[in-house]
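With one protein chain held back, the other chains of the complex are shown just where they sit.
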Amino acid sequence: MTNWPYNTPGIPDSMFIRGKVPMTKEEIRAVSISKLRILEKDIILDIGAGTGSLSIEASLQAKKGQVYSIERKEEGINLIKENIKKFNVCNIKPIKGIAPIDLENISTVDKAILGGSGGKMREIIIWLSKNLNKNGRIVINTITIENLYKAMKYLKENNFKDIELTQIGVSKGKDLANLTMLKANNPIYIISADKGR
Amino acid sequence: MTNWPYNTPGIPDSMFIRGKVPMTKEEIRAVSISKLRILEKDIILDIGAGTGSLSIEASLQAKKGQVYSIERKEEGINLIKENIKKFNVCNIKPIKGIAPIDLENISTVDKAILGGSGGKMREIIIWLSKNLNKNGRIVINTITIENLYKAMKYLKENNFKDIELTQIGVSKGKDLANLTMLKANNPIYIISADKGR
Amino acid sequence: MTNWPYNTPGIPDSMFIRGKVPMTKEEIRAVSISKLRILEKDIILDIGAGTGSLSIEASLQAKKGQVYSIERKEEGINLIKENIKKFNVCNIKPIKGIAPIDLENISTVDKAILGGSGGKMREIIIWLSKNLNKNGRIVINTITIENLYKAMKYLKENNFKDIELTQIGVSKGKDLANLTMLKANNPIYIISADKGR
Partner (left out) sequence: MTNWPYNTPGIPDSMFIRGKVPMTKEEIRAVSISKLRILEKDIILDIGAGTGSLSIEASLQAKKGQVYSIERKEEGINLIKENIKKFNVCNIKPIKGIAPIDLENISTVDKAILGGSGGKMREIIIWLSKNLNKNGRIVINTITIENLYKAMKYLKENNFKDIELTQIGVSKGKDLANLTMLKANNPIYIISADKGR
């Protein structure tokens, strides 16, 4: 895969520079980005951006837009910068900080993806209910049943529409003495919603 | 969702004109298209195109390329034409016929997606091993364990590389007396591979 | 399967008299009963017993014990009685009513299985925290994320120990034109716990 073209949607996990930071797997990335329904000029917020893998994929769809990647850890910010460089994208801006308190310089956004809430699910959803543009969309990825419960609850309370829950279980083939076993990834909950009008 | 922008990747199932033809669901569509790693000028073959939902999503990525949608049923061909019109895409050509025997006018392609093999898994894979361009990729969707077994076997026999098997189980939230139950879609196997060089 | 021996654990779904009442499927029944770790003389409470399928399987393990099957619907009570007759078990007592308010005549139990909480998850768990014997166990089956969240929360609050969450996704082979497709059942959450000492 040496000459795999970097600026194409559908980047395999192995292409990202990752360190030890947990990364959204490629199938979940594909579905999450798909559910954002990104337009070319969208302003996108990636909260808890980690390695920046979702930001990179989003930036390939929002070619004339802008992606803000919020991440609290120095290690993550550095990985995001390295991946920006590797994939040669110019519309991602990494922001070291915690959502929503460090979002003060961002006015409104079209799409938001929440990969890590840092215990601030309620505050983030309230902030987004105010700062998402008309036709704005939110996609939340979570692996815990408590954050799943809270995401559903706070989205309803803050008048988000078309709230959709998707649980995805991915298993990958793995060679086992010339046979193919299935190796399971942990199931992920993807919650998507439209901003209420 | 009346003013949802049609020409954006990530089309929800409900937007397609479907009739009674079975349709690849949106999450599977997103992952399958993602694994094709489509370039803007790609020539793409959609075999067993059904409603054309995969063709439409592929055409949104291959904006300057071409999608050939092979479908054996009249009903399917009509649905593909209706969806082409609805989503206003101009780079899809529906072909009524059976793969690979009715592919005689197509020389080489960059990417192929196989949603229905019509019992011709072996012949189709052999045809693709000859007619896929360098850097070509194939994505096969199947729900049966026999076609899964055969796809893996014939891809290996015909020197495809980086053969990857992904099983995806999707469950969708559904309102049940103000509670949210999970409703399972049937699991799908997605097999992707690179053309050998 | 006409001469299948009724008094053996592992009863297939098709053997139960069901009507239109939803029934716990056989794989979920096997795992749930297994997690109860039933002893021969156990007193068992089956709350929201439905068709009685869990009660019947429990009664085959608690051969010298007693099963109380609480069900609020007349239709369910009748099905439980019919299944008791069909499987010829004599240690199940159906109780028409709502838990926990209609459990007044039951003092203590060894094991409890909760297939339907009827919106009384908290009250039922509190009742069980008082009325389960030492070494008592509880198994809760739920399909909704809200009841999952509540079950976990109330079990913790009421000092249950070894709280274990298991999500099970079962798919069954189905013939499709001489091929075998997988047909998914909806995923089920099984929560089990020991009574705190």
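Chains here go by letter, A, B and C, matching the order in which they are written, and residues are numbered from 1 within each.
Heads up, the rule we're going with is that a residue touches a chain if its C-beta (ideal position, glycine included) is under 8 Å from a C-beta of that chain, and two chains touch if they have at least 3 such contacts.
It should be emphasised that the depicted structure is a prediction, and the values quoted were computed from it without experimental measurement.
Asker: To test your reading of the contact rule: which positions on subunit A touch the chain that is missing from view?
Answerer: 143-147, 169, 171, 173, 176, 179-187
Asker: List the residues of subunit C that touch the chain left out of this view.
Answerer: Residues 1, 3-5, 8-10, 26-27, 29-31, 33-39, 61, 135, 152, 162-173, 180, 182, 194 of subunit C touch the chain absent from view.
Asker: For subunit B, which positions touch the chain that isn't shown here?
Answerer: 145-146, 148-149, 152, 165, 167, 169, 187
Here is the rule we use: only the chains that are shown with their structure count from here on.
Asker: How many angstrom between the C-alpha centroids of subunit B and subunit A?
Answerer: 25
Asker: Compute the distance, rounded to whole Å, between the mean C-alpha positions of subunit B and subunit C.
Answerer: For subunit B versus subunit C, the centre distance works out to 42 Å.
Asker: Would you pick out the residues of subunit C that each touch at least 2 other chains?
Answerer: Counting only residues that touch two or more other chains, subunit C contributes 145-146, 169, 187.
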